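A single protein chain has been removed from this complex, and every other one stays in its place.
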Amino acid sequence: MAPPVTPWWRNRRLIPWLVQAAVGLLVLVLVAFLLGNLVQNLAAAGLLLTWRWIGNPAGFDIAGSWLPFSADQPYWWALLAGLVNTLRVVVIGLIGASIVGTAVGVASFSGNALLRGLARVYVELIRNIPLLLQLVFWYFVVFLSLPGGAQAIQWPGVVLAQSGLYLGMPELVNGVWQAPIRLSVEFAALLTGLIVYISAFISEVVRGGIASVPKGQWEAARALGFSPLQTLRQVVLPQALPVIVPGLNNQYISLAKSSSLAIACGYADLYSVAETTLNQTGRAVEVMVILLGAYLAMDLVISALMNALNRAVQLRSR
Amino acid sequence: MERSSSLQRLRAALFASRLDGLITVVLLAALLAGGQALLHWLVFKAQWAVIQANSTLFAIGRYPLDQQWRLWLLSVLLAAATGVSWGWLRAFPRPDRRARLWPANDRLAAAVLAGLALLLPLFLELSAVISQRWWGITALLLACRWWAGRLGPALPAAFRRGWPVIWPLLYLLGMTLIAGGLGLPVVSPSRWGGLLLTLIEASFAILLCFPLGVLLALGRRSRLPLLRWLSVLYIEFIRGAPLITLLFLGQNILGLLLPGGFSPDRVWRAAWVLTFFAAAYVAEAVRSGLVALPPGQMEAARALGLPVHQAMLKVVLPQALRVALPAMVGQFINLLQDTTLLSLIGLFELLGTARAVMANPAFLGKDAEVYLVLAVLFWCCCAALGLGSRALETRLNSNPQPA
Partner (left out) sequence: MTDRDLMIEARGVEKWYPNGYHALRGVDLNVYRGEVVVIMGPSGSGKSTFIRTFNALEDIQGGSIVVDGMTLSDDVRNIDAIRREVGMVFQQFNLFPHLTVLENLCLAPVLVRKRKKVEVEQEALALLERVNIREQAHKYPGQLSGGQQQRVAIARSLCMEPRVMLFDEPTSALDPEMVQEVLEVMQELAREGMTMVVVTHEVRFARQVASRVVLMAEGEVVEMAPPEQFFTAPQHERTRQFLSQIA
């Protein structure tokens, strides 16, 4: 006896296709609707997509730009200057956060109970306070309150003044500090805030990585006569790195994205320049594409580098 | 005997070697110096007038005075519901565990609540009327907790099973009370501010990003290629973009995407952006839960005759969500912190209100006080969420200690 005919909507071979067709149709309709409106609204405002505006003079200034910039430079130069500013803070921030984060992560395994406790307090404190709040704190409460001129905080080779951070051989000339390397207060505040915040998360990644190394490894190393520092360097870290590197990837991307909060510190990063550009030109869609593309590119570069690093630290097994 | 052993332990913990001892001394010195400076500033130099004068602004923004009774009503209802839920949670422990009605944690929590209720109005120099209202609300919470714990078991089981439905109802009622409608005059979202706005944005995004995130996670793991690619595209796009750019996008482009340039209020635009943003991260958390699932679960459920949706709801998702819970709550905590970014697009939640308040010449230079209070507030909320998550984890953990 032939089996009864299966209705198409109950046929388990057809159902996957039906579902995909339905979802696909829904998405297409939605996208068509949104894009249609977009084109219509842009046309009505006379803002149809074009890139010709990007050569026009910017008309605004960028403080603390590494690239030489003035108000008559074109928009694309301004955006590039913003990107360079972002990269400055991201690269230095990554290095700084990694160093501090690793130190705190390792400290949580110290034999000294006070050190361990402080590391714990540091992490729990930083993680539960919003980054933006920490950034405005560093900028408005700490760095802008630095004394100026002769009262500035002077350490060997470093001067912290209200006019900026001076590195190298800072000297006071006519009441104004000068040095080979000068960092604006905005940059310093943003950098400090980012380093402190991300280091808390990196320390957790490092802690998790070290904790994943079996205790037997520590004991064996001690039995062989290694000092704690040697144990860490030669035995534990190489085994912890394969666990740490993927977690670092996430945190580095997080730092790169968090740099976009620079606007709160008055630092002219890519987002800040882009916002000004959008406000002036009204070219919302084009500016958005540039912004999102730039951050996506940064993420891809970081991920690619970290994946290469990951392959390099994987333990070779026979 | 005892004193020397604890002294020995202290010595081992802090002065085990010369280096250790040096570290301890340096750290202690730094801590003492820093602590002393902080205390000195707190007691003598800090001027809290900026907080006290603007406490209403920080709490509820520019909500019209004559409609504030609605917020008080909502607070009363929330206090009652929280107290009852808390009490019943304790009165009906899991069948395989012993539990006391007032464990140490609860007593601590009650003490903290009572302490806060007494001290905060003093610190904020609230008027007598408002102080009394807060005392009343806290007392109501604790009274409901006591009543539910003591008399709860007497109520019929059906009532208790149906209780969780009070929360979505209360949420809807709360939004109606806050926003207006159903006979109440409308209060425009532009008048919402401070802690009220922060909580509205955070709660909206947390509630909606959860189902959306679960759908995305299921799509990501689906065998159907179209669903998988759409989910991957969405998740990777969102994860590659800084939140501020997406908020910016929401504010500027949403109007262009809807017919006639219509766009909802800025508050809702931001809330939806937060939702779509968090959903991508929640999806990744849920996905890790789905991956952790033993492979035969779905098969066993289907072999018993369970249809797909029942298998998902009763077998797969409960297990996946239990595993994903810590990561999910981590995302919710991030969401709460991310509401501060709304201050950069012109909304007056807590941080935005703070910035506006400090622009007032009368309060110039009081940044430290304000930011400190905000930091403490956020820290307490986030730490509380973290504690709650760990408590929830323990309760749901189906690998209890051996009897």
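Brief remarks on what is shown
To keep things simple, chains are lettered A and B as they appear, and every chain counts its residues starting from 1.
Here is the rule we use: a contact is a pair of C-beta atoms (placed from the backbone, for glycine too) under 8 Å apart; a residue touches a chain by one contact, two chains touch by 3 or more.
Because the structure is predicted, anything quoted here is derived from the model rather than measured.
Among B:S131, B:S263 or B:Q319, only B:Q319 touches the chain that is left out of the view.
Across B:L304, B:A362 or B:A391, the residue that sits in touch with the chain not pictured is B:L304. Contact with the omitted chain, checked across A:N11, A:Q230 or A:Q314, is made by A:N11. For chain B, the list of residues touching the undisplayed chain reads 95-96, 294, 296-297, 299-307, 310, 314-315, 318-319, 322, 398-400, 402.
Chain A residues in contact with the hidden partner, per the touch definition given at the top, are 1, 3-4, 6-7, 10-15.
Rule of thumb we're sticking to: only the chains that are shown with their structure count from here on.
Inter-chain centre distance (chain A to chain B, centres taken as mean C-alpha positions): 24 Å. Remark: chain A residues 16, 19-20, 23-24, 27, 34, 37-38, 40-42, 44, 111-115, 118, 124-125, 127-134, 136-137, 140-141, 253, 257-261, 263-264, 271, 275, 278, 284-285, 288, 291-292, 295-296, 299-300 touch chain B in the complex. Per the touch definition, chain B reaches chain A in the complex via residues 13-14, 16-17, 20, 23-24, 27-28, 31, 223-227, 230, 239-245, 248-249, 252-253, 255-261, 333, 337-338, 340-341, 343-344, 351, 355, 367-368, 371, 374-375, 378-379, 382-383, 386.
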